[in-house]
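Note that one protein chain of the assembly has been removed; the remaining protein chains are unaltered in position.
== chain A ==
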Amino acid sequence: MSPPFTSSSEPPCRSSITSIFKPSWHSSTTHASKDEVGWGGFNQIYLVFRYPPRSVKLHTLLHIKKPLKMARRQVGHAGLPLMNIVRMKGVPILQQLEIEECLLRTSSDNWCIINDGADKPSIVMGVSGKPAGLVEIRPVLEDKIPVIRRFTGGGTVIVDHGTIFVSFICNKNDVADVQPYPRPIMSWSGLLYSQVFQGIADFRLRENDYVIGLRKFGGNAQSITKNRWIHHTSFLWDYETRNMSYLKIPERAPDYRLGRDHLDFICPMKDYLSRSDFISKTIDATRSHFSVKSTEFETVRLPSNPKFTPTSRLLTNQELEPAGKTSI
């Protein structure tokens, strides 16, 4: 099986792919090299995308020979529904969000997206987030930290290369014992991650946060459509303490926070688990619910839907500056 792309290949269907996604705010282009592509064993599908720590264009991510297309419900080993695992490394969070929303809205397959680190620090707010109450506007503007509003609900996080993202995009009928509402979905994901941390850390789902003891190490959010849902998480494998100073303590906070500031409220996962172990254990836990099956790359297609426009977006300085003036 040959890698899906090389540094010199061009995607024949770039026009159809870029019709799905809006161009990102990135300005330079890079190409993944052959030796940055990996294929997992154990009957797993990996589409591996790797980016050096520079800005990238979205279509570079999609050095895919053919667009992924909608497929009928697929059933794998032992009758379990199929889960396609997509592994990425260093993909910018805005591009990850655009991919996820497209898959949620236009695919009929199940997807597990794992992005091992974002390319640079970015603030990501939920769909209803208001910058003035969530973000220290002046330093964010001065330090040019991107502020993104994502398509899912929930609170505000700052992500960087120390963040590991895991997203599950599922047909509700493929997780049939879970009602497609926020709390049942979160209970399901909480049980999945309990398997990951079993015997390693005092993990639990507490007031909708992933915690070890009383400290949060993963922020999660969801979006639910008529027949599908996404549950995605940004895990703090590690973080820059100075980056937390860009965030305010939100007005709406869980009771267990007890008014603690960020550094007293969160903890890094690295104290418990290596990055690779966390990712492999997460994939193992996924196998309890799904069949992860290797598939010829050419048959893994993104659905082509020129009518779809992602809603996650980068906020402009003009949108942030009034908030900064108001808060002074």
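A few comments on the model shown:
The definition used in the following text is that a residue touches a chain if its C-beta (ideal position, glycine included) is under 8 Å from a C-beta of that chain, and two chains touch if they have at least 3 such contacts; residues count from 1.
Throughout what follows, contacts and distances are computed from a predicted model.
Think of the chain that is not pictured: of "Centromere protein L", "Glycine cleavage system H protein", "Synaptic plasticity regulator PANTS" or "DNA polymerase epsilon subunit 3", UniProt labels it "Glycine cleavage system H protein". Among A:Gln95, A:Ser223, A:Asn243 or A:Ser291, the one in contact with the hidden chain is A:Ser223. Note on the undisplayed chain: of the listed residues A:Val178, A:Ile212 or A:Leu247, the one touching it is A:Val178.
Only one of the listed residues, A:Ser194, A:Asn208 or A:Ser280, touches the absent chain: A:Asn208.
Think of the hidden chain as still there; on chain A it touches residues 126-128, 151-155, 176-179, 181-186, 208, 220-226, 252.
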